[in-house]
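Apart from one protein chain that is not included, each protein chain of the complex appears where it belongs.
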Amino acid sequence: MLHTVNKSPFEKNSLESCLRLSKEGCAVLLFEDAVYGALKGTQLEATVVEALKSKKMYVLLPDIEARGMRAEDVISGVQTVDYAGFVDLVAEKATVQAWL
Amino acid sequence: MLHTVNKSPFEKNSLESCLRLSKEGCAVLLFEDAVYGALKGTQLEATVVEALKSKKMYVLLPDIEARGMRAEDVISGVQTVDYAGFVDLVAEKATVQAWL
Amino acid sequence: MDGEGGVIKKFLYVNRKAPYGTIYALESLEVVLIGAAFEQDVSLVFIDDGVYQLKKGQQTTVDSGIGVKDFSKTYRALEGYDVEKLYVDKKSMEMRGLSTSDLNVDVEVLDDAQMADLMAQQDIILSF
Amino acid sequence: MDGEGGVIKKFLYVNRKAPYGTIYALESLEVVLIGAAFEQDVSLVFIDDGVYQLKKGQQTTVDSGIGVKDFSKTYRALEGYDVEKLYVDKKSMEMRGLSTSDLNVDVEVLDDAQMADLMAQQDIILSF
Amino acid sequence: MKFSIMVNEGPYQHQSSDSAYQFTKAALEKGHEIFRVFFYHDGVNNATCLTVPPQDDRHVVNRWSELSKKYNLDLVVCIAAAQRRGILDDNEAKRQGKNASNIAEGFRISGLGQLIEAGIQADRLVVFGD
Partner (left out) sequence: MKFSIMVNEGPYQHQSSDSAYQFTKAALEKGHEIFRVFFYHDGVNNATCLTVPPQDDRHVVNRWSELSKKYNLDLVVCIAAAQRRGILDDNEAKRQGKNASNIAEGFRISGLGQLIEAGIQADRLVVFGD
């Protein structure tokens, strides 16, 4: 199962609820303003590092770059994908749930 | 000074930032989905009770009632106002800041 | 209207937003009502502020209160459309000091693991 | 364009949202640019995700990246419009692991009390 | 006292326009003056004459038009925001080569300077948004 989150985890509770209510082994893709959650050195880093222990985390690179960050700013273990990679993730998983 | 907050404090950080960056003696009005912050018995009650020590807190009653609560469900010390009371608050204070 | 080759899928409606502040709750309900005619396997979950959609005693009309129609009674009509699987998130209820007796309709309360299981069993998830 | 009876008011623009995810940052900037012609006493504050508006190195065009124009260079043009009072919220920067060297423009960092004081001194507050 | 109002969201999706309307109406009924209501961002969508809401629901656009008529309210739609979102008056439609316009009665399209002026001229500016 793929979960998508598009809201900044500093502003909204979407990522928090997504991580709480998703299962071990699932995939979580951060895009749009949610990409801030994938960055090293923020107060949320520990939350994402913890999630990586049981879930696969992805982040949309074009959204990272638009906002002035680069792939190397992303927490190690979080995989970067482009839009084609986003499509692949949706195709690979049986269901996708958007945490609007 | 009057601060207005219209987002649910369970979902967004607007109320938190407003309380952190407003001065003692100011007024804070909760309306629209922010009225949930004015209710007794929620996990946020302590935050609002603490804020009441140094700030005046108001809540828009029509927004409370639309959402299935009544004046008696509001934390004691938080004053209920209607739209006319909202207008009065704006007129009384020199400036109004919306925490969108 | 099951003329879709007899396919029955598990449809989940995820409601995470409060009523009135935004239109999502109302327009989600409109999809559920139309969708009922398609005879799919439908469940609704209410998470975070979404649980407030079901709060009893909502009170507003076009000419009073906030000037917006109260649509909360429609949740009670869902049974008549054979939409009977309504679930609320336990933690969301607790954070808001709500119990099932505060709600308009009968719901099942799910803990984190049960909710995650329910979601993982779905074919199509509509988020509002 | 100070033909408003010579009134000079303190205008504060409050920016609390990230760029690109929503249009508020861009359209706020458009107001600041037009407003500059009115010769008022203008300040801009960046709070919460608003501090990300000033992040260096933003990279997207209509034909690449997210397919949206990069407007971050406009913040550097503000000086030319005599818009020079830019403030960022200390706690918002810290939570995001940002320092002023990560930003496109010169800003003053304000702590909670200084920010609250600045806001309390304004006549008109535009929130985005 | 003299108020200006800013509305940042469109009709129905968010409560902002409803709240702004209720506030404006209450202010007028108390005898205050509304210098201007300025519609910005998606707020410009409050000015379309093409909405057909369900009969048992409020008509957000008409409410504003009627309030404008009753109190001679100045309802101003930001031109830049309106162009992005497809709100045009007859002049703009002609200028842009569009074969339809959709501005509702009581609204006028103008520049962002009208927002700044609204801030300068009024005693208070109240912002409604998301």
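Should a chain be cited, it is by its letter among A, B, C, D and E, assigned in written order, with residues numbered from 1 in that chain.
The working rule: a residue touches a chain if its C-beta (ideal position, glycine included) is under 8 Å from a C-beta of that chain, and two chains touch if they have at least 3 such contacts.
Bear in mind the structure is a predicted one, so any value in this text is a computation, not a measurement.
Novice: Taking the whole complex into account, name the chains on display that the unshown chain touches.
Specialist: So, taking every chain into account, the missing one touches A, C, D, E.
Novice: In the full complex, which of C:E30, C:E94 or C:D111 touches the chain missing from this view?
Specialist: Counting the whole complex, the residue in contact with the absent chain is C:E30.
Novice: Considering the whole complex, not just the chains shown, which residues of chain A touch the missing one?
Specialist: 4, 6-7, 31-33, 62, 82-84, 86-88, 90-91, 95-96, 98, 100
Novice: Residues on chain D that touch the omitted chain in the whole complex?
Specialist: Its contact residues with the unshown chain are 20-23, 62, 66-69.
Novice: List the chain C residues touching the unshown chain?
Specialist: 1, 4, 7, 9, 11, 23-24, 27, 30-31, 34-35, 37-38, 40, 123-128
The definition used in the following text is that only the chains that are shown with their structure count from here on.
Novice: Among the other chains, which touch chain B and chain D together?
Specialist: Touches both chain B and chain D: A, E.
Novice: On the document's contact criterion, could you list the chains that touch chain D and likewise touch chain E?
Specialist: Where chain D and chain E share a partner, that partner set is B.
Novice: Going by average Cα coordinates, which chain is farthest removed from chain B?
Specialist: The most remote chain is A.
Novice: What's the distance between the Cα centroids of chain A and chain B, rounded to whole Å?
Specialist: 33
Novice: Counting in whole Å, what is the centre-to-centre distance of chain A and chain D, each centre being its mean C-alpha position?
Specialist: The answer is 27 Å.
Novice: So the centre of each chain is just the mean of its C-alpha atoms; given that, what is the distance between chain A and chain E in Å?
Specialist: 38
Novice: At which residue positions does chain C touch at least two other chains?
Specialist: Touching at least two other chains: 20-22, 48, 66, 68.
Novice: Which parts of chain E, given as residue numbers and ranges, touch two or more other chains?
Specialist: Within chain E, residues 8, 15, 19, 22, 125, 127, 129 contact more than one other chain.
Novice: What are all the touching pairs of chains?
Specialist: A-B, A-C, A-D, B-C, B-D, B-E, C-E, D-E
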